[in-house]
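Shown below is the structure under consideration.
The other protein chains are all here in position, but one chain of the complex has been omitted.
Right, subunit A next:
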Amino acid sequence: MTVEMVRADNVHKSFGSLEVLKGVDLVVNAGEVCCVLGPSGSGKSTFLRCVNHLEKINAGKIFVDGDLVGYHERGGKLHEMKGKDVARQRRSIGMVFQRFNLFPHMTSLQNVMEAPCRVKKESKAEVRERAASLLERVGLGSKIDAYPGMLSGGQQQRVAIARALAMRPKLMLFDEPTSALDPELVGEVLDVMKDLARDGMTMVVVTHEIGFAREVGDQVVFMDGGVVVEKGSPAEILANPKHERTQAFLSKVL
């Protein structure tokens, strides 16, 4: 039986008078890798930020693993969640940012240990061991005491992935994880992500890496103008897109 990890129903989001999402529908099953493509300003990053409630949506519903994100539903009425409850939901959703956003005053190891120690209050020794092995897994076993400022972009992004994994998330969100990297560093980050996908992690990846989408994606979604224009398997979407906007976009990036 397939479990729906993410379900978005008719999601709308505006910033002031600017409507960024105009009714997005999407389902990502557990264990699936969903790659979201689209031109700048198409709303793909905003949508990703709505999934863990970094942005409040104005209409529609988002469910993660069956739970409504950001609201309690009681007697047909929506109640805004308290900060504490939103934080609890976010624990199981890892997020990786375009600009890494590592904490510069902490070493790699401290970055990875911070959330399990402070949020889940796990024992320090246990977390330290797990954090070290996570850093080992992303190929940075020798950098556990380095501060982010001493690491290359690719290394920083791999620490950021390890930091998100330390909370044992059931869903990982990637917001253009390789867009701020030098071309020669992109590969090392994509390798870590491929490795994660092979392990069965559910991932939603906003990316411009068409090659990654083709190789790893189970589902490719093309967004433009705040709506999902087309979605399907990578073979369908990337090889013979039906919609002309998809065709136009792919002809530019391929």
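In this text, a contact is a pair of C-beta atoms (placed from the backbone, for glycine too) under 8 Å apart; a residue touches a chain by one contact, two chains touch by 3 or more; residues count from 1.
We take it that contacts and distances are computed from a predicted model.
Participant: The complex lacks one chain in this depiction; which UniProt name from "Cytochrome ubiquinol oxidase subunit I", "3-oxoacyl-[acyl-carrier-protein] reductase", "Phosphate import ATP-binding protein PstB 3" or "ABC transporter permease" does that chain carry?
Facilitator: Options "Cytochrome ubiquinol oxidase subunit I", "3-oxoacyl-[acyl-carrier-protein] reductase", "Phosphate import ATP-binding protein PstB 3" or "ABC transporter permease" narrow down to "ABC transporter permease" for the missing chain.
Participant: Of the residues A:E114, A:D191, A:D218 or A:E236, which one touches the chain left out of the display?
Facilitator: Here the residue in touch with the unshown chain is A:E114.
Participant: Who touches the missing chain here, A:F47, A:F97 or A:F222?
Facilitator: Missing-chain contact among the listed residues: A:F97.
Participant: Please pick, from A:L68, A:M106 or A:V227, the residue that touches the omitted chain in the full complex.
Facilitator: Spelled out, the listed residue whose C-beta touches the missing chain is A:M106.
Participant: What residues on subunit A make contact with the chain left out of this view?
Facilitator: So the residues of subunit A touching the missing chain come out as 52, 54, 83-84, 87-88, 90-91, 93-95, 97, 99, 101-107, 114-115, 118-119, 142-143, 145-150, 160, 163-164, 167.
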